[in-house]
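These notes are about the structure you will find just below.
The complex appears here without one of its protein chains, the remainder shown in place.
Chains: A, B and C, in written order; residue numbering restarts at 1 for each.
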Amino acid sequence: MKFKNFFFRSVSITGVPIFGLLILIVALFQFVVPIFNATVGDYITNLVPVLLLTVGAAIVIIGGSIDLSIGTVCGLSAGITMWTLASGLPTALSILLGVATGTFFGLLNGFLITKFGINDFIATLATLNISGGLLIVLSQATELYGAESEFFTSLVYGSFFGIPTSFFIAGAIILLMQFLLLKTILGRRIFAMGNSGAAANVAGINVRNVKLATFVLSGTLAGCAGVLLASRLGGVQAFLGLGYEFTAIAGAVVGGVSLAGGRGSAAAALAGGLFIGTLAQGLQLIGVEPIFFGIVSGLALIIGVIFDQKIQDIGQLRSRFDSRVLAQPPRKEGDHG
Amino acid sequence: MSFPTALSTTRSAPIILDIRQISKSYQGVAALENASLQVRKGEIHAVLGGNGAGKSTLIGILSGVTQPDSGEFLLEGSALAPRNPRDAIKSGITTIYQELSLVPALTTLENIFLGRELIIERAGMKVLLDRKKMKNEVIELAQIFGISKDELDIPISEFGALKKKVIEIVKALTFDARILILDEPTSGLEEEERLHLFDHMRNLRSRGVGLIWVTHHLDELHGLADVATIFRDGRTLESLNLENSTVGEITNLMFGIQSNEAGLRTKNDRLQKDDKSNRPEVLSLHAVSRAGVLRDISFSLHAGEVIGISGLAGAGRTELARVIMGIDTRTSGQIFLKGKEVNFKSSAFAYKAGIAMLPEDRKQLGIISGLSVAENISISNLSSVSRFGFIISRKKERELATKYKEILSIRTPSVNQKINNLSGGSQQKAIVARCLNSKPSVLIIDEPTQGVDVAAKTEVHELIRDFTSKGGAAIVIASEIQELLELSHEILVLRNGSIVGRIENVQNSIEKSRVVEIKAEVLALSAGKRLKNEI
Amino acid sequence: MANQRFNISMKKFLSDPILGVIILLLLVGGVASFTVEVFFTLQNFTNFLSGSYFVMLLAMGMTVVLISGGIDLSIGAVMALCAGIVAKLALQGMSVPLVIVCALAVGAFVGCLNGLLVTVVGLPDFIATLAMSAFATGILFIWTKGTPIVGYMDETYKQIGGLAPIYREVTVPMVIAIVVAFALGAMLKKTKFGVHLFSVGSNRLATRQSGINVTNIRILAYVISGVCAALSGIIMAGRNTTVPPDLGGGYEVLAIAAALIGGASLMGGRGRILGAILGEVVLAMTINIINLLGVPSSYQKIFIGGILLLAVLVNQLVISSRTKILMRSTNKK
Partner (left out) sequence: NAIGTLKQDALTGTSATVDTAATDAAIRKLVNGRTIKLGFAPPILSEAYTIAQQGAWNQMKDYETRYGVKWVWTEEAPLNNAHSGVETTGFIQNYVAKKYDAVFVCSAAPAAVMQQLYKQGSAKGVEFYQFNSTEQLNQKSQATDATAGLSSVSNISYDNRWQSGALAAQYIAKELKGKGEIIMILGPAGSDWTKLREQGFRAVIKKFPGLKIVGAADGGYVRDKGLTAAADLLTKYPKINAIYGENEDMALGASAAIDAARLKHWDGKSGIITIGADGLVSGMDEIRKGNLTATVNVGYADMGRTMIRTMFAHKVLGMDVAKFIRVPTVIVDKSNVDIFQSQIKAELATKVKY
C-alpha cells in the first residue's frame, strides 16, 4: 500500500513517465540493433548542445513565454567563440565571449518583451533573424575554423573515466537549473508567474524582472550550448543552429513542460530531449528510410506523449493524500466565544 | 439535536428536484457523502454550510460540471445525469457559479446570451446574430441592475469584479429555468443590488421556479428562503423550515457546536474608542488621481487605525487599492509612507515597503492556481521560509502553512493540495494568510470576507483587529456596510472615483440607531443623493 | 452619457489591433516610396502581393486557430501536401474542379485530425500539429521520392497560380484571398460560431459552463485552418509549377508572425482577419523593399529582424498613446 502510493505519487511527477519510456525504448533498440549501446556515447555527445537549449527553452516556457531565438543564438555564440579563438584570443576569454553572446541576446529579448511589452513570439522571431544574420555576416568570407586550443577541443572530446567531458559540463549546468527552478526563490517566482502572471504581480512578485531573468537564463544556456557545439565541430558555418529551437521546444513539451506555463522542470525537459534524440538515433540504426523517417518519428512522438499523459493522470488519480492530514481538527468548544 | 422538520406539514408543493444520496470524493477525500435534499416547486431552498462543506461540489454535479461517484437526482420525477453543463442547461437547470465565469474577450451582451444567441432568419439561412433583438430582450433587466445600454457593448475585461458579478446575475435571470442555482450570488454585492436580486428571486419563486441558494449571509435568509439544508463535512444534516428556526440554531448545526450567535458576537467587542492624533501617521495620500478612474483622493492612515472604504460598483475602490500598490500608475498626486514619498513601480516594491493587498477578484488575481496551498501562502514573503535567503525550505513552508490552516481552519486534506482544488472560502482564507505572512505595516483588503463562512468571518475580523492592535494599519474595502462598521474607525465614501463623504469616529457611534443612520448616509452618498444632514 | 458614447466609439477605434499595422504600413511604405522610385507603382504592388496571397490564406487560417486558443504548426506541410495532391491528380488527367475538391477535402481531413488529436486525445496542440506536419511532409516525400512532381501545368493552373491574370491585374489567388477574407471576417463578427470561437479562446471553462460544445468549436477551428492551407496549396501548385517535397518548409512560422502582427494572441481570444492580411503585407513588403534596395543578401536576415521589431514597436506605441488619449477623453468630465 505504502509502496503503491509512493509509486503512483512518483509517476504523477512531470517527466518521470517519459523517462521510464526512454529507458523502455533504449532497451527495445538495444534488443533490435545490438550495436546501439556502442553508439550511445557518440549520439549523446552530438545531442548535448540541443539538450542545453531544451532546458533553456523549458525555463522560458515555464515562465509563460516562448523563446525562438535560442537556435540561432547558439549558432552565433559558436561562431563568436570560433572566430575569437581563430584570431588568437586566450581560450578562456573566447569561451567567455561565446557565453556572453548568449547572455546578451537573452537580455535583449528580455528587455524587448518586458520594457516595450512586445509579444514574445515576434520579439524572439526577430532576434532569431538578427542573430542568424549576424552569423552569416561573421562567417561570410569563409567557414569559421582553426581553433588550435587543445583545451577547447577537450571540452567535448576529452573524457573522465571514459565519459566525455561535455556530459559533465552539461550535466552540471542542467543540475544547477533543476535546483534553481525547484529549490530557489527565483524558481518559485518563475512558476508563480507562469501559472498566473496577473495574480503573481498582485502577490508582490516583480514579474518584469523575473521574466527578464528567464530569458537571460535561456540565452546564457544557448551561449554554453554554442561553445560546446563549436568545440565539437571545430568549425562553424553560416546556418549553424537554425531550426534547433523547434527541436528544443518540442523536447521540452514532450518532457511535459506545458506551453501554457507554470508546469515542468529542467529534468523533465532533459528527459523529453533525450527521448526525441534517442528515438531518432534508434530509428536511424534500424535503417528507416529517410522518406519514412518523418512519419515514423511523428507517430512515435504522439504515442510517447499520450503514454506520458495517461500515466501521469493515473498517478494523480491513484495517489492518495496522507491519511493523517485527512481528518479535520474538530473545532474546540468556545471557538467562537 | 434533532429539529422537527416541519417541511411536510407546512409546504405541500410538488417536489421538483430530488437529490438522493450523492457522494463524491477527490483523491480519497470525501467532498460529499450521501448528500440528499428535496427542492419543491416555487421554493427558495437555502443551502448552508461552512467552507468546504461540499455545497459547490453538489452544485457542480447538479449543473453537469462534475460527475458524482454515486447517487442520483431526479428532476420532476425523471432521473437526470448530465454529462456536461449543456445537458443540465437543456433540461432546465441554470447556475450562477461561485467563481466569476464570464468570458473576458466578449462584450456584456455576448456574455449574457452566450450559448443561446438569437439568430436572424435571412434568405432561409439561420446564421447571422440578431444583436438588436438580444439587446431589446435584456436591456430592461440590465438597467434595473445599473448596466447602461452602452455597457452592453463593452468587453467584460473592462469591468471591475462587482460589475462582473452583477452581469452574471443578469445573465442567469434571463434564462427561463426550472431550477435556478445561485452559489453565493451576494458575496461582495452591495445593499441595493441585493434587494433587486431578492425581488427577482421572489418573482421567480412565484412563477414556480425552484431556487437553490448558497449563502454565508445568514441574516439574509429570513423572510426570503423557505427552507434551509445544512451541510457539514460533505454530509447533509437537517432541512429546516426557516419560519421556526433561529440563526443561532443554524450556526450550531453548521459547525456542530453550542455557540450562541456565532459570528454575530463581534458587535459587543469593538475596538477601543481612540483618537488618531496621538498615533503616528503611516500612509497618506495627497490629491492622488488616475485619469478616468480616480480624482483627488486624499486621506491619511494612522498606526492602529482601520479606514473603511465604501461605494458602489465601479466607484473606484479597487482602482484606489491598485494605485496605492503601484499595480496601476497614478497620473498625479503624492503618496507618503511613514513620511517618505513613495512611487512604487510595481506591487513588489509596495510589499518590500510593507504594504500588502488582498485583491478583490479571487479567481483571477487572488489565488495562483496550479501552486499548492502552502506555496500560495508563502509566495509574498519567500525569505520567511528560506535558508541563506534564497533556498526555499519545504519544511518551513509546510509548517507555516499548517499554522495558518489551523488558525483559519482552511479545509484541505493537505497543504500540498493545489489551491484551485480548495473551496472558495478556503481559498480566500489562504490569501488572507498570504497577506498576513508578508508582515506588512499597512494592509489593504478588498472585500476581505467574500465567500467566507460566518465562523471564519469573525476569525478574519479578529485577525485584522489583532493586526491593528499591534500597531498595523489597514484599509478595508467592503460593499457590506455592516462589515465596515464592525471593523473601521473611519469610513470614506467613493463615487465616480472621488471621495464624496467621510464618516469619522465610527467607533463612538455604537447605538443601533446611529448605525442605521450611518448606513443610510453611506448609501445616499454613494448613490449621489443630497443629504439633509450634511457631514 | 454622450461623453461615454464618444468614449466607447473612441475606444473601439483606438483599441483596434490593426491600427498599429496600418500606421506601420504607411510608415514603411512612405519611406520606401521616397528611397526607391519604382516602389510606389501598381506593377510593384501587384508583384509582391501576388507572392503573398498564399501566405495570407495560411495566416487567416492560423488566426482562426489562434483565436480559439490553439496553434497549428502543420499548415505549411499541409499546404505542400495539397499542392502535391493537385499535381498528382492533374497529372492523372482529373478535371480541375474535381482536383480542387479533393485537395480541399484532404485539407479539411487533416485539420479534423489535428482537432481530434488536440481535443479528444488531449495532446498539446504544439506536439499534435508538429507531428501532423511530419506526416504530411512524409507522405509527400514518399510520393515524390525526393524528385519534384512536374508536368501537370497548363493554362488553367497558370491562372490558378496567378502566373496569368484573368482580367487585367486581377488574378485567381487575389480573388480567393479576398473571398476567404470576407467570409472569415463575417463569420468571426456576425455569426454565433464566431462568438463561440472567441469565447473558447478567451475562457474555455466558462464557455463550457455556458453549455457550448467546446470540443466541436475547437475541432472546427483546425478544420478551417486546414481548408485555408489546402486553398493556399492549390494556388502554390500553380504558382510554383512543380511540387518539390520540401515545398512547405517554414511557412507556418511566417503565418503565425503575420497573424500576431495583425493583433492575434497566442493566449487566444484575440485576432482579426484584416490584421492577418496586413501582417502578411508587412512581411511581403519587407522582402520587396530589400530586393528593390538591393540589400546584400547576407544582411537580409538582420534587416527582416529589424522590420519585425519595428512592426511590433509601432503597435506598442499606438497602444500606449491610445490609453493616454482615452484617459484624457475620460478626464474632461
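Please note the rule applied: a residue touches a chain if its C-beta (ideal position, glycine included) is under 8 Å from a C-beta of that chain, and two chains touch if they have at least 3 such contacts.
This is a predicted model, so every value here is computed, not measured.
Visitor: May I ask you to name the displayed chains that the omitted chain touches in the full complex?
Guide: A, C
Visitor: Which residue from C:156, C:291 or C:316 sits in contact with the chain not drawn here?
Guide: Residue touching the absent chain, from the options given: C:291.
Visitor: Which residue, C:33, C:156, C:215 or C:241, contacts the hidden chain when the whole complex is considered?
Guide: In the complete complex, the chain left out is touched by residue C:241.
Visitor: Tell me which of A:97, A:136, A:200 or A:279 is the one touching the absent chain.
Guide: Residue touching the chain left out of view: A:136.
Visitor: Tell me where the left-out chain touches chain A, residue by residue.
Guide: Answer for chain A: residues 35, 38-39, 42-43, 46, 75, 135-136, 139-140, 142-143, 145-146, 232-243, 281, 284-285, 287, 289-291, 293-294 touch the chain left out.
Visitor: If the hidden chain were put back, which residues of chain C would touch it?
Guide: 36, 38, 41, 43-44, 47-48, 50-51, 137, 141, 145-148, 150-151, 163-164, 236, 239-242, 244-247, 249, 287-288, 290-292, 294, 296-298, 300
Please note the rule applied: only the chains that are shown with their structure count from here on.
Visitor: If you connect every pair of chains that touch, what shape comes out? Choose line, ring, star, complete or other.
Guide: Shape of the chain contacts: complete, all pairs touching.
Visitor: Identify the chain pair with more contacting C-beta pairs: B-C or A-B.
Guide: Answer to which pair has more contacts is A-B.
Visitor: Give me the residue numbers in chain C that touch at least two other chains, ranges are fine.
Guide: As it turns out, chain C has no residue touching two or more other chains.
Visitor: In chain B, what residues contact two or more other chains?
Guide: In chain B, nothing touches at least two other chains.
Visitor: Using the touch definition up top, name the residues of chain A that touch chain C in the complex.
Guide: The contact residues of chain A facing chain C are 66, 112, 116-119, 121-123, 125-130, 132-134, 136-137, 140, 246, 249-250, 253-254, 258-259, 290-295, 297-299, 301-302, 305-306, 309.
Visitor: Using the touch definition from the top, list the residues of chain C that touch chain A in their complex.
Guide: Counting only chain C, the residues touching chain A are 117, 121-128, 130-132, 134-135, 137-139, 141-142, 145-146, 253, 256-257, 260-261, 265-266, 298-306, 308-309, 311-313, 316, 319.
Visitor: In the complex, go through chain A and note every residue touching chain B.
Guide: 183-189, 191-192, 195-196, 198-209, 262-263, 316-317, 319-323, 325-326, 328-329, 331, 333-337
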